[in-house]
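Only one structure is covered here, and it is reproduced in the block below.
In this view, the complex is presented without one of its protein chains, the others remaining in place.
Which chain is which? They are A and B, in the order written, and residues in each are numbered from 1.
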Amino acid sequence: MEKRIRVLIAKPGLDGHDRGAKVIARALRDAGFEVIYTGLRQTPELITVTALQEDVNVIGLSILSGSHNTIFPKVLRLMKEKDMSNVLLIAGGVIPDSDIPALKAAGVAEIFTPGTPTASIVDFIKANVK
Amino acid sequence: MANESLKSKVQAYNAKVERSLEKRPERKNLPHNRLYTPLDTEGLDYESDLGFPGEYPYTRGVQPTMYRGRFWTMRQYAGFSSAEESNKRYKYLLQQGQTGLSCAFDLPTQIGYDSDDAIADGEVGKVGVAIDSLADMEILFDDIDLGKVSTSMTINAPATVLLAMYIAVAEKQGVAVEDLKGTIQNDILKEYSARGTYIFPPKPSMRLITNIFEYCSKNVPQWNTISISGYHIREAGSTAIQEIAFTIADGIAYVEAAIKAGLNVDDFASRLSFFWDVHNNVLEEVCKLRASRRVWAKVMKERFGAQSPRSMMLRTHMQTAGSMLTAQQPENNIARVALQTAAAVLGGTQSLHTNSKDEALALPTEDSVRVALRTQQIVAYESGLGDVVDPLAGSYYIEALTSEIEQGCWDYIQKIDDMGGAVAAIEKGYIQGEIQESAYKWQMDVENKQRIIVGVNQFQIEEKPLEGLLRVDEAVGVMQKAKLAKLRAGRDNADLTTKLAAIEEAAKDESKNLMPYILDAVKAYGTIGEICNVMRKVFGEYEAHVSL
Partner (left out) sequence: MDIVQELLKGSSLALARAITAIENEYDEAFSMMEKLYPHTGRAHVIGMTGPPGAGKSTLTDKLAKQFRLQGKTVGIVAVDPTSPFSGGAILGDRIRMNELTLDPGVFIRSMGTRGSLGGLALKTSDVVKIMDAAGKDIIFIETVGVGQSEVDIMKTADTTVVVLVPGLGDDIQAIKAGILEIGDIFAINKADRDGVERLNSELNMMFDLNQNEVDWRPPVQQTIASDGTGIDELMTKIEEHIGYLNQSNELVIRRKQRTRNEFLALLEEQISRRVLEKITVSGELDSLVTSLEQRKQDPYTIVFGLLNQYLR
């Protein structure tokens, strides 16, 4: 069987707006990836345990609620503890440009701001998953 | 015959069009029909299909003189950070001429968690104001006379709690509860299908909603007990027809639940209100509104046998489409919102929120929300759009499209009825699936340039990030935690424990109306988390199990 890129798409925290996450999940499916979609109210713990069990190549988080500076450090710390440094962490949603450099420095591989075509996300994943 | 002559003239026109298309092909993704003539409105009966404004079936508006007597309420959704900050913003907006208040609560509040709950970490005060208890509510409305202002509160699962808090504040201000005017969104079904801030499962949630209908019909008769919402369904990606169809299906479910709970339709139906999106396609939005009024009027009269005209009127608030705001070239959003405002006014809305130019990126600053408010005022005072009632009526296109949207709506309602109603359709994932399909199609159209979004997939520029955006201070979370600690230390905890226990007992008894019990606990300074946790214990929590 051929290898597939496996991506976890999740909505962390309390934000319930999942239009973007669902569109992305579908676009990734149409690009040939296996998408594990776990929906709303995911905690950093749930996200990282799922990512580990599913041995995903990518974790994609969608945050529109402004809680990104709390969520991402938690997720990154848990990923480190679980020895998941080979997993790509990407994000989308409403994340101010001014917050992006710090998040990237902390280990978020890329942040896809509003208006990004799904094709760019697919290309990024294909280019960066080892 | 005039019609035959017209038909042959239409054919001649179409022949000319064919020739013209060769030299001038039409743009992509246009509606199928390019022109409407009297042939398209054959069979339309003025009296039964349109009627007069303020008369069944209310196609032309729910009030005879509409904006000539009173403009729509200019009601900007606002709230962020602490009650103190939001109070300032409310006062600012009232000073600038807005005519109603609209409260945005943060996610922990919307989902019934206190600011010091672990799950609230990072979320406190971010998308709305943090309200943990009556103490916060008192600050929120400090120096705002609840007897003189109408307030809309976007709160759903814990609507009982926030309504109780509002009533308690009013009482402290010396305002008679029966004089209170306002709205609570209180629409749990769209939370399950599109918005996500649910707490309890459907059955107990419907009980809470009907409790509110009953309580308000007796005690707060001027209060709009529900804002049956299509905005979020549209924002989640649905089409215009789906927006009104799924919302009206939800409305049908609420009316059925209330009747089942023993209420008489004319006792509560006049206080049901709606909440629509106002999207970019101006004329489609106008027709959507007109169609929605006609459908609801027929539903209330024919399906539910309502007798009172007020039970059949679809009164609505609208909000300009957040999803159509762009992060790119944010000034353009002002133009978008102006057009959307025109659509809402031509369509006959009762109340309107206009988005600010920076809202694709953050909550609005004072300056940007002022421009959004001015947009409404300019349309009101300068554009003339509100000077004649339902001015677009009679247009061949407008009437044909209104009827087409109406038919599409009925088709969906039938499908949902066949599934057993809105609750069943949501449990099956049908409504979510339809919304997702539309959302995906939209995105693909944008990426294939079948649909142009100015500044995003055409007319882009190199730009620097917008500066001066509003940021919610992370310290709010810390501050709220401190407030909570102080509150818990300072109140009569023994008294509160009794009141919480009373809620638990009453919750177990389906025949009890929970509002008085919740009001008691709220006045004893029970927190939203404490009160909701009691209800969680009895009702359980909703488990979302619909995937893609």
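FYI, contacts are C-beta pairs under 8 Å (C-beta built on N, C-alpha and C of every residue); 3 or more make two chains touch, one makes a residue touch a chain.
Quantities reported herein were computed from a predicted structural model and do not represent experimental measurements.
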Visible contact partners (per top-of-document touch definition) of the missing chain: A, B
Among A:Leu14, A:Val35 or A:Leu76, residue touching the chain not depicted: A:Val35
Of A:Thr50, A:Asn69 or A:Thr116, the residue in touch with the unshown chain: A:Thr50
Residues of subunit B in contact with the chain not shown: 428-429, 543-548
Positions on subunit A where the hidden chain makes contact: 1-4, 25-26, 28-39, 45-46, 49-50, 52-55, 82-83
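Everything that follows uses one rule, which is that only the chains that are shown with their structure count from here on.
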Interface residues, subunit B side, partner subunit A - complex: 107-108, 110-111, 113, 119-123, 126-127, 191, 195-197, 235-237, 323, 326-328, 360-362, 436, 439-440, 443, 446-447, 453, 456-457, 465, 469, 471-472, 474, 544, 547-548
Residue numbers on subunit A that touch subunit B, as the complex places them: 13-19, 22-23, 25-27, 37, 39-41, 43, 65-71, 94, 96-98, 113-115, 117-119
